[in-house]
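As you look at this complex, bear in mind that one protein chain is not there, while each of the others sits in place.
For reference, chains read A and B in written order, and residue numbers begin at 1 within each chain.
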Amino acid sequence: MTAPTPAPLVDVRGLTVSFGGGAPVVSGLDLSVAPGESVALVGESGSGKSVTARALLGLADGGRGGGRARVTADAFRIAGHDLRGRDGRVAAPAGLWRRIRGGDVALVLQDALTSLDPLRPVGREIDDALRLHTRLSPTGRAARVRELLAAVGLSGDGTDTGALRPGALSGGMRQRALIAAGLSGAPKLLIADEPTTALDATVAARILDLLADLRAPADGSPAAGMGQLLISHDLAVVSRVAEKVLVMRAGEVVESGPTAEVLADPQHEYTRMLLAAVPAGKPRGTRLCLPGATGTTAPPPPAARATPPAPAPTPATAAGAAADPALEAAGLVKMFTRRDEAGRAVAFRAVDDVSFSLAAGTTLGIVGESGSGKTTTARMALGLTDPDAGRVDLFGAPFAGDRGDGHPVAEAARRPRRPQLGAVYQDPLSSFDPRMSVGALLADAVSGGRTRRAGAHRRRIGELLDMVGLDAGASARHPRSLSGGQRQRVAIARALAPGPRVLICDEPVSALDVSVQAQILDLLDDLQRDLGLSYLFISHDLAVVRHVSDQLLVMRGGRVVESGETEQVFSDPQEQYTRDLLAASPALRAAAPGD
Amino acid sequence: MKILRWLLTRLAGGLFVLWAVATLVFIGIRLVPGDPVEAIVGGPGSQAGPEAFALARAEYGLDEPLIVQYGLMLANLVRGDLGTSYSLKVPVAEAVSEQLPGTLALALLAWGLAWLLALSVALFTALATGPRLSRVADAAGSGLEIFAAAVPHFWLGSVLVLVFATSLGWLPPVATDSPAGLVLPVATLALPLAGFLGQVMRESLATALASPFALAARARGESETGVVLRHGLRHAALPGISLSGWALGSLISGAVVVEALFARGGLGRTLLSAVTLRDIPLVTGVVLVSALTYVVVMAAADVVERLVDPRLGTTTATRAAQPDLAAGGGRP
Partner (left out) sequence: MSAPRTSSTGSRAGGRTRAAASSAASNLPAVAAAAVVLFLAAAVAAPGWLAPADPLGIEPAAAFSAPGPGHLLGTDESGRDIYTRIVHGARSSLTIGVAATGVGLGLALLLGVPAGLTAGRRGRRVHPRWVDASISRVLEVLFALPGLLLALVFIAFAGPGVTTTVVAVGLSTAPGYARIIRTQVLRLRDAEMVQAARVLGRSRTRILLGHLLPNALGPVAVLATLGVGQAVVWASALSFLGLGAPPPAPEWGAMLSAGRTYLSVAWWMTVFPGLAIVAVAASATVLGRWMQRRAEGVSA
């Protein structure tokens, strides 16, 4: 801290938010952000962190509900304005709020895809705050928009990015445009709500660098520096940029302090649980859930009680013991067509000469950013998409693609062998028939589609539910009424029902909170050990893949960039792209203080 | 280059549609029982003898083999000759071009009025903020729209005549050439359409105002009016534009009723009498002109829609026809 402590930009004490007379979504929150300071608000979904960010701008109800949100505080000063009414409610005339919003405080919302108006050029969105908060002439504003675009790195190669609509921009460019729109009013405080969540790792890293650069004061004086409040579910992101961190759970701050201290020596059990759940840097096989820690959704998986599925033969116990690899792909190619700018159909190789071998009882991770072809590879391995060239063998026998005589394996020939291969998807709900209950889904899977009555297979369904850590009562529930983690458990139970020996998991934990992710990863680990399963594990998240995989495949643009033993690839990457990916992947920095 | 390509595709598509419609009508008339010549010599139950039938058959080329008749029809069509009306005994092209301007004027005025009403209601309900007011405005707007969309043209016209002509005497009960004579027909045609358009526009507007980009705009200090006008308006108009093809159908169907109701000349009335008298060349003519109008309107709507929303891909006719769910009052 510098000697004369400047007046804080945010000085809020006892902030409480509730909706429609219900239980508070945020209660008793204290928060202060000084100029030039970066503070992070961390929590899982439902913790109230986004509502907090909005409440700071009087937008807790989205700005339209008009009074349904009740916001009170013991102190509420934003950028020098005291906005606390006599009755403790946070209130201000509409005109004052509008001066603060965009002028003193900018809010950069999560998901740049929906936070920019798809029908307006991004330049107009950036211009908004200039029009509302400055007295610049239209030409002056146009010049300023160009400067802002340059400042966020959107003015390369001569194209006028400001004239483009969001649909014409990539995810990273949209996020930059959104940040530019926040900066245009020259705010003293920038609130960024999950600024990197939907982005690929390398892009996210550049956005975080941009945010860090913006914090450096333009004229060198500490008081002029921009304050930042970062909202995130990701402790790793936070450890990279923030000086101070507040951990929220269920509307309350459970722990706060300097980032390095909190990460190195967490005081609250919940923080410890969150830190343990982060897979980054945890060796393969380490449990991510703390022993005795109560999960937010379900008890820890009862690995000891798990019974092997009845029809599954006992597979090889260790890697390399079996003669044939569980799943092997050779020279997979898939061509897709897409339309170029003139509307012509152009063929491109979505997957280009991909080969891999998954040894029985082990896990092969495929990591890549969006568009790398990893999901198409999974679809070919599952026999859902016919490869244009190459083949997939399951336990040494052709399963998809070229069956050896130049003809592809027919679905009818594949169908009897499908029980050996299961799949788990990113969004379990969309992989379930919306008309079926958990019991019906499992009965359908157990009986090979012959019945949907759970009663006919009650014992087996009970076994499956037990294996994935759900109680038998879940059978009567509908997947919609379950939490995200519970749904994924149901999806895993369904995949296990036919007694498969190989599971293909496509981003199975990407939509989950980190603590739930930890439970699912632990569950998958237990199941692998107990049932001798082999996994093809696909993810964009390097840390997750590293934690679960024995072997690793790095994909980019449809090609395999690098492959090998996971730890070897991580410790000694051979390719530049792999190194970039590793550098971009957020990791907890608590271990290295002074960073 | 891109524009030329688009134009050519459009043109080819339009010609295909016109050819298909003409062929459809040609086949249809030959499939149904009954002799088309009956209509020429004075309708069903006419006292004309066999000679009169033979004469008429020869005059209209109906004694040629089917394939020759079909070829002749297409050849004539290419030259812009739609044949001769059985009932009016004048060239169809002449009869249609005489009636077209009146109907066009009626339809365009009604379309404009419908847009105006629908947008006004949508904007009004969007700008009515505050918990109670917005709920009341929403319910009122929605109720009005559902009622307007459910009202049949012929009943609405009758009621309007009853109130404004018969009881109050403000407006003439039948269409006249004066502007006052147009008020009731235009209103009758416009209100149900406004109900439909209003439903989709209001819904689209509400979705836009609840979306993150509207919140982002508020977070920049934009006032609610600013959010509605700068962001919402475009989103509200979009479904209205893509509903153009459907709206045209509603206007044509409505014109048939409204022109009959207000004793106003026009394509609708011509079509009705042609259908009643089974005057096939005249029916074909009116239908072809309507189909042509449809093709033109769809192309225009496509251009406007792309200007408003460059997200649209290459599919064109598909989108235009999609909001048929809205035809039933729902949302596409």
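What we mean here is this: a contact is a pair of C-beta atoms (placed from the backbone, for glycine too) under 8 Å apart; a residue touches a chain by one contact, two chains touch by 3 or more.
All values derive from a computational prediction rather than experimental measurement.
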Interface partners of the hidden chain - shown chains only, full complex considered: A, B
Contact with the hidden chain (one of A:S50, A:T161 or A:S475): A:S50
Touching the absent chain when the full complex is considered, from A:Q426, A:Q528, A:Q551 or A:T578: A:Q426
Positions on subunit B where the hidden chain makes contact: 13, 16-17, 20-21, 24-25, 28-29, 31-32, 34, 131, 134-135, 138-139, 142-143, 146-147, 149-155, 158-159, 161-162, 166, 206, 210, 212, 215, 245-246, 248-254, 256-257, 260-261, 271-272, 274-276, 278, 280, 283, 287, 290-291, 294-295, 317-318, 320-322, 324-325, 327-331
For subunit A, residues in touch with the removed chain: 19-20, 25, 45-51, 54, 60-62, 64-65, 68-69, 109-111, 171, 193-194, 197-198, 233, 335-338, 370-372, 374-375, 379, 382-385, 415-416, 418-419, 421-423, 425-427, 430-435, 444-445, 448-449, 480, 484, 494, 498, 506-507, 510-511, 513, 538, 540-541
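Note that in this section only the chains that are shown with their structure count from here on.
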Distance between the centres, which are taken as Cα means, of subunit B and subunit A, whole angstrom: 48
List of subunit A residues in touch with subunit B within their complex: 54, 57, 59, 62-68, 94, 97-103, 106-107, 109-111, 114-120, 125, 128-129, 132-133, 165, 167-168, 178, 181-182, 185, 339, 342-343
Subunit B to subunit A touching residues, read off their complex: 1-2, 5, 129-131, 134, 209-224, 230-231, 234-235, 238, 308-311, 313-314
